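FYI, not all chains are in this one, though none of them got moved.
For clarity, chains are labelled A, B and C in written order, and residue numbers in each chain start from 1.
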Amino acid sequence: MSVRGVLRLGEMQIRVLDMAAAKQHYGTRMGLHEMMTDDDGLVYYKAWAEQDHHSIVLRESDSSGLDHLAFKVYNDATLDELEKGIIDFGIAVEKIEAGIYPKSGRRLKFTLPTGHEMHLYAEKVQVGNSMGTLNPGVLPDEGIVRGFRINGLDHCFIVGPNAKQNLKLFTEVFDFNFTERVCDPDGNELLMFVSCSSRAHDIAFGENPEPGLLHHASFRLENTQDHVHAADLIGKYSIPVEMNDRHGVTQVKTVYYFDPSGNRNEVFVDGYLYYPDSPLLTWTIDNLAHAAFSQSLRVPESFLGTYT
Amino acid sequence: MSVRGVLRLGEMQIRVLDMAAAKQHYGTRMGLHEMMTDDDGLVYYKAWAEQDHHSIVLRESDSSGLDHLAFKVYNDATLDELEKGIIDFGIAVEKIEAGIYPKSGRRLKFTLPTGHEMHLYAEKVQVGNSMGTLNPGVLPDEGIVRGFRINGLDHCFIVGPNAKQNLKLFTEVFDFNFTERVCDPDGNELLMFVSCSSRAHDIAFGENPEPGLLHHASFRLENTQDHVHAADLIGKYSIPVEMNDRHGVTQVKTVYYFDPSGNRNEVFVDGYLYYPDSPLLTWTIDNLAHAAFSQSLRVPESFLGTYT
Amino acid sequence: MSVRGVLRLGEMQIRVLDMAAAKQHYGTRMGLHEMMTDDDGLVYYKAWAEQDHHSIVLRESDSSGLDHLAFKVYNDATLDELEKGIIDFGIAVEKIEAGIYPKSGRRLKFTLPTGHEMHLYAEKVQVGNSMGTLNPGVLPDEGIVRGFRINGLDHCFIVGPNAKQNLKLFTEVFDFNFTERVCDPDGNELLMFVSCSSRAHDIAFGENPEPGLLHHASFRLENTQDHVHAADLIGKYSIPVEMNDRHGVTQVKTVYYFDPSGNRNEVFVDGYLYYPDSPLLTWTIDNLAHAAFSQSLRVPESFLGTYT
């Protein structure tokens, strides 16, 4: 009990058009730590505060977008339980042996109703956050926290058809909590946010005709000042910014920007503390401006229609 | 799965020597919202962001200290499971009917190995955070967030004999995670921190010959600036301060102060994000200064020996 | 020496179309303190931390815009010196007796080259910041700091013809320092920022064919968190926002929004520490995005052409 089952979004593999530009973006500028390049040229990154070996994997391709997303679960037995649940839900599951994905234990691989490839795994090599576990102190050494001062990969927003089936899978099989939704005038959910933690979302779904698309990958910052600092660096590097505002939904303070391949990134901070007995919050589409960007009430057209 | 079982510290009933002074402290100054006074004169408070009817209960008495602490659990079925576990652990459980404790569903009542009265409950009347659940926005109306700008009751630190039995009960029966510990030179745990959330502690235990004592009740703030603001108000009201520093353990930024009855309170902010696969952190007693107050490395004698 | 001569922008009289709406905006929402209404119906406001009786005066009219701006100077002798300087500069000066403007000592009244009415005065009734001068403490009582948590009126940006003559008047007669400028490809100044303090601007000028227009009135916040809080309130009240970003020029973190009459307001925080030996900073018009809104690099058309 307490925090068990599915723990967190632990990995996203993202396609980029130009690896050198992507490495400058995710590594030099955002400040993620480059951990390794594998035999196929994929590059692996972690944020400094993460314990596991990596959370972001970049693959050079002629199209941008998301190869897969992967959640870490509590332990190996959880994988067995979830495998049964996914199959009962009507989704085929492929079992991937340990080591096929570098530094990773065995995985369950399947396709979400929205057309996204998703993995579940219980083990990944832990390399720690550089501070050790004996008298660790409170701050890593100078230079470890760098660039945008990102603490970790946090969540993602994906779009595709049958988004409500994703909701059903995540809430009924994965035991996520349904936290917030944006509805059309008939009360149909257009955007759905679900949580497996004490934050208001660990993944979100939007209805979209084309399957398998990524709205954004989101990274967690530590405090408001670091949010300002990240936004300043984004401007310094002339990285394209879509919005810098607060979401009504989840209440996080956000900056949306694009990597050189057009994949949307987010850095955010804050957001309310969520518990399973927190009420489901509903936003109506006529209140979209307050739901989306609650400070400026401006919703760029791109935000509702640009995916990779 | 995900966040299930025991959810959070939902209630502390604290004895105060003078109710008028206590109401000024917890209500007027700290800014908790007074919700009701019951027939026995007990006064009930909630922090603005909490959904449930109350989290702090004050009872006038000729001694200060803790009457009971209570955790909220996921649902009624959880109570049944936990009841069995507690009894199997060797602790007697008293079943309290719904309504005996105001606004509360049925409770399990039992005594911790350290001598503290503890309750578990699955239901409490929800009154919300004033923002509603339909297009709630991101900020309550002017005046709702006031005083120390406290968001919620967060955790407590209790001391007594057999503290390691508390650890065993919480980790084995309640499925809490063991997050951090301070050990003597022989590796025996002196202070133990456990979590049922993605924060580094929801309750902590210290070994002490006298049973049933309270080290502190802790309240959560929203950001660093509010932490400074609370510390400024504490000084403005000449409330006795023990320390204003950062803990090495849990990494929270803290202020310790005393209510007029001598009960220790804490307001804090920050702390790292904890997951069940985060490593157990160990501090050795020769590093107590870094573990306790990592900025000033000063550990007041009172901090290690003053309880109510 | 040290800080002498012209001290600060001490007063702006702003025309509003509907006084009730304006009072809700500047008083209830922004949180300025309403100090009095005079016989002509003008309403006087101060920010909580200001010592003088008022800094903002609202006058109901059928057009929005700026009636006058007024700087406070060090003492009465300064007025005599400045009067001579203004006349020598070729501008006529009208002498207004004490008391004509409520709570104010005698004034010099004249028209800037850009067509704006400007006043200088050395005395205004001081009402203090509510904290007293004997053992004042560090925080006013609960409720004094409210709304947007504005500390004071800070600066204004005005546009008109002959803006460079304003620059000449302020730097040569008023001894302001020329801090930053935005230039066209021929090196002509389009936007000019000048300071009489240790901040990077106390007033700014832009070239514009029509005289006497207001770009914005700007209010100072205390810290980054209050900046976020003000932006949240602006959204809560659905106040029209133009931009929320950081200026390259002066480095302040800003939110631009409009009062119900269309007058542009700004709340800001931070900015670098300026000294008279700080170098003049030059921005070229091809770098306008970085100069104007350095995080998003987005310059709304309205920002360059909407005045009242």
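Definition applied: contacts are C-beta pairs under 8 Å (C-beta built on N, C-alpha and C of every residue); 3 or more make two chains touch, one makes a residue touch a chain.
Since this is a predicted model, take the numbers as computed values, not measurements.
The complex in this file is a homo-oligomer whose displayed part has 3 chains and whose full count of copies is 4.
Note that in this section only the chains that are shown with their structure count from here on.
Under the contact definition stated at the top, the chains bordering both subunit A and subunit B are C. Of all residue numbers seen at the subunit B-subunit C contact, over half occur in both copies; the interface is built from largely matching residues. Centre-to-centre, using mean CA coordinates, subunit A is 43 Å away from subunit C. Computed from the mean C-alpha positions, the centre of subunit B lies at a distance of 47 Å from the centre of subunit C.
Residue positions of subunit A touching 2 or more other chains, listed in rising order: 224-225, 246, 290, 294.
Residues 137-139, 142-143, 146-147, 223-226, 229, 232-233, 235-236 of subunit B touch subunit C in their complex.
Of all residues in subunit A, only 1-8, 49, 51-52, 72, 74, 78, 126, 128, 133-138, 151-152, 174-177, 195-199, 220, 222-225, 246, 248, 251, 270, 272-273, 275-284, 287, 290-291, 294 touch subunit B in the complex they form. For subunit A in complex with subunit C, the residues that touch the partner chain are 224-225, 228, 231-232, 234-236, 238, 241, 244-246, 253, 255, 290, 293-298.
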